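Left out: one protein chain. Kept in place: all the others.
Let's turn to chain A:
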Amino acid sequence: MSSMFKVIKEQIESFYLIRRLSLYELKSTNNNNYLGMMWELLNPGIQIAIYWFVFGYGIREGRDIDGVPFFQWMLAGIVVWFFINPSISQGSKSIYTRIRMISKMSFPMSVIPTYVIFSKLYPHMVLVVISTAILHFTGYPISIYFIQIPYFLFGTIALLLAISLITSTLSTIVRDVQQIVQAILRIMIYLLPILWVTFSLPEWVQSVMKVNPLFYLVEGYRHALLGQGWYIISDPYYTLYFWLIVFILFWIGSALHVKFRKHFIDFL
């Protein structure tokens, strides 16, 4: 428990650094491209187009989902995926790729995954704004439910931090963990209600899928962006479950991180 408070305290104390470092991070990943940071938006755009073509136009043959056209339905859910996916994959290799450079600095190591995640936050926010604009002009105007977005954004960041604390520590010690993380991420998009509809599945299969806390976030974003209702209170136990999972993961993550961080450099 004490290591959890320690990690939280470090995050708050270094918040200024997190913000500044995340900007340099964003810059250094995109410096090589002629289009620079445009790729942070172009990449999701290309993927959305192909997913719509395959799943919406091809497999669903243009049918809508409970009155919502497939494109809008998918867009509202996939937005958060473009934040989760790179954050987890970059976050889990954040420590072992940078430790040589920043092993002796005046900030705590728990900040490293945080600033990497924050560097993915800026393109995400731009993407949310663009998606909102698209939805606004294609029949889903901004509604009161939209104020759930900051809450779900906060929930996403909290979950991503908790996961990255665990995976960044483990992948520094055993490099294979990074491969496992990549493999899980690759299948994860199909285990979430992003590209296909899960209502038609048996009740118990849906419940199993809901064990995944990312399910909560995708559905939450969708409810907020499409104005489908108050997802936070419509299923209060699920909300409670989500935060319990975040708490447990954060607890494990900070305990692992604090236990091993002194020796990270020895594992290289």
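Here is the rule we go by: a residue touches a chain if its C-beta (ideal position, glycine included) is under 8 Å from a C-beta of that chain, and two chains touch if they have at least 3 such contacts; residues count from 1.
Definition applied: contacts and distances are computed from a predicted model.
Participant: So which of "NADH-quinone oxidoreductase subunit H", "thiazole synthase", "Phosphonate ABC transporter, permease protein PhnE" or "Teichoic acid transport system ATP-binding protein" is the UniProt name of the chain that got left out?
Facilitator: Hidden chain, UniProt protein name: "Teichoic acid transport system ATP-binding protein".
Participant: From the listed residues A:F107, A:Y145, A:W196 or A:Y241, report the one that touches the chain absent from this view.
Facilitator: A:F107
Participant: Can you work out which residue in A:S28, A:T138, A:Q182 or A:S234 touches the chain that's missing from view?
Facilitator: With A:S28, A:T138, A:Q182 or A:S234 as choices, the missing chain is touched by A:S28.
Participant: Tell me, which residues in chain A touch the chain that this view leaves out?
Facilitator: Against the left-out chain, chain A lists 17, 20-21, 24, 27-29, 31-32, 100-107, 173-174, 262-263, 265-266.
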